[in-house]
Structures are given as C-alpha cells and as structure tokens.
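Some notes on the structure that comes next.
Omission of a single protein chain aside, the complex is shown with its protein chains in their original locations.
Letters A and B mark the chains in the order given here, with residues in each chain numbered from 1 onward.
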C-alpha cells in the first residue's frame, strides 16, 4: 500500500516537472520575466490537479499540503529560464515528455477521482481533465487559444488512458496492470499522433456564419 | 417532493442541452475537430453549474455523479458537429433556446444556492453565475472576449430571474410559482432584448486613456 502511494506521488511529481517545463517555455517565448516564467510553469504543472481536486472536493489539494509539489515547478521554471535555448531546440523531445506527463496525469487523476467516490465515466473524465487542465490554463494565461482545441489529438488519448485505469481498477487488477497499460495507451497514442501528424475529423462544409 | 426534484433535473438537462449547442456552434466556427466540439459543448453546458457548485461547496458537482449530465453535452456536441449547417442558419432560434437555458439555469442555480445555506442576495447572484458562467467559459476557451460583457442585456435578466426565485422561495410559495415566473421573467426580458436590440447604458465621454 505504501509502495503504491509512493509510486503514485513519484509519477505525479514527474508529470508536474515535464508540464512545468512546457509552461516555462511558453513564458520564455512571451518574453516574460523570471517570476512570470516560474508562475506559468507552476500553473501548467499544477493546474490540472488543482482543477480536479476542486471539482471532486479534495481540498486543499495535496499540492498545497506537501512542499515537494511546489518545489518541483519552481525548479522546472528556473531550469527553463536558464536553459531555454537548449530546451527550445529540443521541441520534439519536450513534446514527448509532455506526452509522458499526459499519460501519467490521466491515470493518477482518474484513480484519485474513483477514490473520492465518482462513478466510472466521470472518473475517466476527471483523468482527462487532470491531463489537459494545466495546458489549457497555460494557454489562457499566455493569451492564446488552448492548443488542446486545435486539431491535434490530445484530449482523446488522455480520456482513453483514464478509461483504462478506471476499468482495470474496477476489475480489481493489480496496481501495475491498472497504471502501466493506461499510461502506455495514452502516451503511445499521443506520440504517434505527434510523429504521424494524425488529425481528428473537422466539421464538413462551410461554418455557415 | 420527488416530483419537484425530477422537474428540476429535467429543466437542468434541457438547459445544458441548449447551452451545449451554443458552445458546439462556436467550436464549429473556430474549425475545431470533433473532440474540440464536444469538449467546448460540455464546458458551455456544464461550466456554469460547476462554477456554482465549487463556490457553494457542493462538490463533487451533481453532474459528476450522474452520467446523464455528461451524456447530454456529448449528444449535443455530436449533433452540432453533424447538423451545424442547419443549426447555424437558425441563429435566431438558437438564441431563443439560449435564452430559455439562461432562464432555467438562473432559477435552478439560485434555488440550489439557497439550499446550501447562502443568504438571499448571494443566492440570487449564484443564479446569475450559473446562467452566465458556461457562456463565459466558452468564450474564454475560444479566445474571444465574453459576449456577456458586450453591451447586450444578458446578465441582468439572469439576476432578475434568480432574485424572483429566491424571493418566492423565501415567501414559501409553491414550486410552480417559485420557478415559472422566474424563468419567464429572465426568458422574456432576454428575448425582448434580442429582438428589440435593447442595450444597457455605456459610459459617457471618452474613456480618458
């Protein structure tokens, strides 16, 4: 049990770190100052989990009770501020890390929602919200339309990963089979979408206004 | 009692449906893909109620405990994706439905806030927040200034409808007299504002910077 909890916290912190870097890079490109970079890194890394925790009634969010959750985005923000020329050249690598963060968050988010008594379908949805919430907040704060809404597959892999975790947990599978295939499903789908440039269908015909 | 509850749920679901269609239409006009249309439909339909529930401490929101609340915006989103050329030509009809959704939400939102112990004035305000919250979220996510802030009467009818519901409930009137005149007041005012192009006063003189 302790092992499971420690595993989930470690996965969570890793997801926060990679999301925070993606937020820091957006801030650097907007020419924000060092504090703006840290705040945007923090909002991106923690936003999805905060949104989930507020919606499921798990307040204060774990991230406000455990200082490690606050230190991780600060470190990521400062690292991005200092090393951004290198990080910026590694856009593809950052996108792969971002896909890994998405995979981690959709699974941990869905499991936490189940724990707080949500039924299966809303719990899977909360997994998706945990995964995409930070990026949506990052884009709103940076003054751009959230990229999750542009025609690139992002939300759907997160929903699929969360759905797997919920299904497997409901079947009583061991924690490894609950988490790993869910993370792999979301991560693999997302990485393939990035590299093969997959798109979801867009509306047919003119938008009629 | 069961009848009242069933009535409120039905009204709520109807309001979510029409709001979700308005969100879906905005998404189609932004050329989002099918998942973006569903997500924006869901955010528009459920956003106001989520905001109210989070503020009054009613978490998890009812919509996360009852799968019907999630199915309605999915159906509305898919319907908008498929039938948008027809729906887009019926802009006026959609606006009238949107006014109906506003009327329903301001009343159900105010009553729920009362039930959670809010005093009369804040409860009426929560009715307004329930009514306008989804549209504000829709516009933020779509990258435009919320239309509720442009000079078209939108928030005020919602506040008036919520205020009626609170007042009537405090007087112990039967449920029909609590809900119907409130919905009619908000709906009628809003529809007249649309068709007569009513505006609220704007600031006099230059904005001075």
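Criterion: a residue touches a chain if its C-beta (ideal position, glycine included) is under 8 Å from a C-beta of that chain, and two chains touch if they have at least 3 such contacts.
Quick caveat, the model's predicted, so the values are computed rather than measured.
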Contact set of subunit A toward the excluded chain (per top definition): 27-37, 39-40, 50, 54, 59-61, 63-65, 67, 70, 81, 84-85, 88-89, 91, 140-143
Footprint left on subunit B by the chain that the document does not show: 54-57, 59, 116-119, 121-122, 125-126, 136, 140, 144-146, 148-151, 153, 155-156, 199-203, 205-209
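Throughout what follows, only the chains that are shown with their structure count from here on.
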Distance between the centres, which are taken as Cα means, of subunit B and subunit A, whole angstrom: 29
